[in-house]
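Removed from the display is one protein chain of the complex; every other protein chain stays in position.
Up next is chain A:
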Amino acid sequence: MMEQPHSCCKGAEVLLNLQPTSSVSIQYHPFFGSHDDLVLLELDEKLLSDVLYQRVTLRGQPDEDAVLCTKSKTYSVKFVGTSNSVFLIPPADCSTSHESGGENYKQQVATASVIKVAPGNMELVEVAPRLDKLKSILSENLYSSDEASTAMGDLYKWDDLINKVQASDDELKAGLQALSAVEIDGYWRIVDEKYMDVILRMLLHNSVLNDWLLDSLVEDKVVSVLESDGFPRKLVYHCLNVYGSSVEEEAMGGGVWRLDARRVCVHFARGVLREGKRKMESFMEEWLRMIPEEMQPSFDMLEGEVLTEKIGVETWVRALSVSSLPTTPAERFSILFKERAKWEWKDLEPYIRDLNVPGLSSEALLLKYTRRSQPSIDAEPVFSAR
């Protein structure tokens, strides 16, 4: 790899290419020292080229343990010490070999110099991105309908997020999308749910007035009508993105969108439950009333969004959105078991299926954080806190 003449009889290359029946003198380098600024990092073969081609960064605030990020993954960095003597030998620096090498050259003795004794090396362990912080910093300052009049708190551009959040670029993008965040004037924002509610209702209202079909909304029309109602264009697009998806462009040109029944129904369910739990009948009555006629709601849509519980003879419904829960397993399970001491699998599964811990299967997660009991052989297993 080194583009140095083979005759250069010093340094790591002489050691690595030592010929049979020859020897090399190992000595302390002229700059031997503790060199705390030199660290060894062990990594997977596939990461080596990422590192050499400058595709990795270390991310973290001074009070956090740094993580190493590639384009798509996040790794924690930990130090592993050794009690062996690890002599670290750099390649010969031919600029210094001239000064100190003359004598050795005469004697024809190859030498390799030890620059430091390494106390150990750093290792990488793939970890889940630390996205809870993304949610918390973006939630400090929601984008609302009276945006202009609200006091401006901290706002974050992409580069600010990279500096604050320990996640790779791809994971950060996915995290922003999961939070339904939107870039407005260069800043990443979460739009206040109440404001989203106003825009969505206005869109549905206009669809009735103008005979729009909810599974083929013509983008240009929607945007121009809602803009004339006073909504910023960017937020109209955001509303289409959050509650719908764009379908194949029609021959007439311009985008066409389809509203997603599940997302719209979940939105209204959350609205109904915002003030607190409701009896099932009253919840269903109000919820169904809000849903556009073209959509077929079903209670199953609310998996991972609401919990039901029997109190006496009544069934109650309350909001518990999986997106509001922490993404680290320990915190997630701790909150879930505070919400409810015992969980049946069908209730628990929607609240943990998104947990992603590299190297841990969902079975392993359950074993680690829950106690499984089965009242009788044919009964459903029940999970409680460990």
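The working rule: a contact is a pair of C-beta atoms (placed from the backbone, for glycine too) under 8 Å apart; a residue touches a chain by one contact, two chains touch by 3 or more; residues count from 1.
By our rule, contacts and distances are computed from a predicted model.
Enquirer: Leaving aside the chains you can see, what is the UniProt protein name of the one that's missing? Options: "General transcription and DNA repair factor IIH subunit TFB4", "Ubiquinone biosynthesis O-methyltransferase, mitochondrial", "Chromosome transmission fidelity protein 8 homolog" or "serine C-palmitoyltransferase".
Expert: Of the names offered in "General transcription and DNA repair factor IIH subunit TFB4", "Ubiquinone biosynthesis O-methyltransferase, mitochondrial", "Chromosome transmission fidelity protein 8 homolog" or "serine C-palmitoyltransferase", the one UniProt assigns to the missing chain is "Chromosome transmission fidelity protein 8 homolog".
Enquirer: On chain A, what residues meet the omitted chain?
Expert: 1-3, 12-13, 15-16, 18-32, 37-45, 48-49, 51-54, 56-62, 66, 68, 82-91, 100, 112-114, 118, 121, 162-163
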